[in-house]
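The complex is shown incomplete by one protein chain, all other protein chains being positioned as in the whole.
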Amino acid sequence: MTLALDLFVNGLIFGLFYALMAVGLAMIFGVLKIVNFAHGEFYMVGAYVYVLVSMKLGVSPWIALPLAALAGAGLGWLVERTLMRPLYAGYGSWSIMKDEYAVVVTFGLSLLLINLVDKIVGPYPYRGPALIETSRFSVGPVMLNGQKLIAAGLSVALLVGLALFIKRSLWGRQIQAVAQNRLGASLAGIDATRTTSLIFAISGLLAALSGALLAPLINPSPDVGAFPAIKSYVIVVLGGMGSIWGAMIASLLLGVLESFFAVYVSYDYRDAFGLLILIAVLIFRPQGLVGERGREV
Amino acid sequence: MTLLRAEGLTKHFGGVAAVEQLSFGVEPGEILGLIGPNGSGKTTALNMLSGFLAPDAGRMWLDGAPMERLSPMQLARRGLLRMFQMTRVFARVCALDNLLTAGLARGLAEDEAARRAHELLAELTLEPVAYLDAAQLSGGQRKLLEFGMCFIEPPRVALLDEPFAAVHPVMRETMAKFIRRRNAQGHTFLLVSHDMPIVVELCHRAACMNAGRLIAIGPTRDVLRDTAVIEAYLGSGSHG
Partner (left out) sequence: MSGPGNLWRRRLATDFRAALAIVALLAVLPLMVTSPYTLGILIVSMYFAMLALGWNLLAGFTGQFSLAPAAFAMLGAYTTALLDYHAKAPLALGISAAILATALMGWLLGRVVLRLRGPYLALTTLSFAEIARVVVGNSHEFTRGDQGLNVPSLMESRVGYYYVFLAVLAAVLALLFMLMRGRAGRFWLAIRDDETGAESRGINVVRYKTLAFALSCMVCGLAGSLYGTFSQLVSPELGLLLQTGLVIAMVVIGGIGTLTGPILGALLVYLASEWMRGFGNVQMIVFAALVIVFARFFRTGLWGLASSRLATRGGAPAKPAPSSP
């Protein structure tokens, strides 16, 4: 019984981390209808900035954390500014190459970032400094790792903050409007381009933060982004492409399911399990848990 | 025999009835106009008739044969062709290649397809742009090209979805002439349109929908004078 509870709690915690990773991707899909294949690399950059700044500059990890977040936001904004404009330049234009362009460019960006970091910093994993030193303590019947707990707590705070931001703030509502109908939103006076920049910046920020938070748990190496990327894809599809709520629910669900699968079925195949879910969802219920069906003619 | 017949067609989205018990027929050789204010269900009806949407209830026949389960491809093979509101052409090949592909898709041999393609280019005044990629054609030229692709092999019935929307007058004239000429050769059309003058000019009969139901059908002039039809347009505030 305690094993199951332990698995459940750990699954939830990982689910929270996944949520932080995946929510940004869901936002980008919601607005541009593309999958950012370089998403994992925002995570990686965040992890590296956190580790390098605190190690090389001797700065406290608590300061390195927001710096990593800023780096992610900046990178996201830069990517949107330089590479994403062709995706929506001109309404009613023959967006013939849209999907192809997005796949190729973000894939290329992913390769570029991985290899740049590999070259500049080196291919070997770093050890990320923990935010607090206490390693283990118990919460009720369950044993938890200090870093995990803080990371989980911060994740919850950020996710709640994001949800409130989207629902309540002016910018948040603009994001919702642009996600639903780009042309309509801009006719209503919303600067769709600036909103898109904002979304990319937020996406980068969240991914980078999750990279930084998890750096002590998953040591960063140049290809560390592959893991959160694949999780994010599964989650975004499972939750319903573009739905932030769906992504959050799907993250928790995936975290728990994986946790049980790894112990009761197979540890080696636990990552493949998520991919199977992705395929199954796309075939049988492509709108995901929360999303809506649509067919254009 | 009625060429295209629908009976009791119904489609609901969520709780809303987009189309409710729609029954009508298109007779061979006629041009039937399908009119109605915005949101009356014309496009949904068209999507069902062209195989893009499965009806919740009701039946449809093409040349007397049931067609509810047929896909757009199968319908095209049987001669039911459709033009789209957002013009669909193959953007990255030239206009002539568009016609050739359409001809081959309808089962023509290559040289026959080529011969007819050239004839159509001339008829549609598209010869100057024959070798330009379709992406470089103007909106009106693309619409004409789409006409050509439908007619490279005469269809049994052509379903046109707002072909005159946002098309400038000269192009409209070319398109109207094309429709009239083909109709004189015996081709049948179902024309969904907002453009009242064109409907009056081209359509022998008209069917008017409102809120998903058929409220009037008959000779065009009679339908346009029908009080229910006038109320439908005035009531919804749209300017047909």
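Going in written order, the chains are labelled A and B, and every chain counts its residues from 1.
One rule holds for everything that comes next: a contact is a pair of C-beta atoms (placed from the backbone, for glycine too) under 8 Å apart; a residue touches a chain by one contact, two chains touch by 3 or more.
Computed from a predicted structure; not experimentally measured.
Trainee: Hey, which of A:Gly153, A:Gly184 or A:Pro286 is the one touching the hidden chain?
Mentor: Here the residue in touch with the unshown chain is A:Pro286.
Trainee: Looking at the whole complex, which of A:Leu111, A:Leu164 or A:Val265 touches the chain that is not displayed?
Mentor: Missing-chain contact among the listed residues: A:Leu111.
Trainee: Per the definition of touch given earlier, which of B:Ser50, B:Ser193 or B:Thr220 contacts the omitted chain?
Mentor: Going through B:Ser50, B:Ser193 or B:Thr220 one by one, B:Ser50 is the residue touching the chain not shown.
Trainee: May I ask which residue of B:Ala17, B:Ala57, B:Leu104 or B:Met196 touches the chain that does not appear here?
Mentor: B:Leu104
Trainee: Considering the entire assembly, which residues of chain A contact the chain that has been omitted?
Mentor: Its contact residues with the unshown chain are 29, 33-35, 37, 83, 86, 89-90, 93-105, 107-112, 114-116, 119, 226, 230, 233, 237, 241, 268-269, 271-272, 275-276, 278-279, 282-283, 286, 296-297.
Trainee: May I ask you to list the residues on chain B that touch the chain which is not drawn?
Mentor: 50, 52, 71-73, 76-77, 81-82, 84, 88-94, 96-97, 100-102, 104-107, 131-133, 135-136, 149-150
To be clear about the criterion, only the chains that are shown with their structure count from here on.
Trainee: Once you find the CA centre of chain A and the CA centre of chain B, what distance in Å lies between them?
Mentor: That gives a centre separation of 46 Å.
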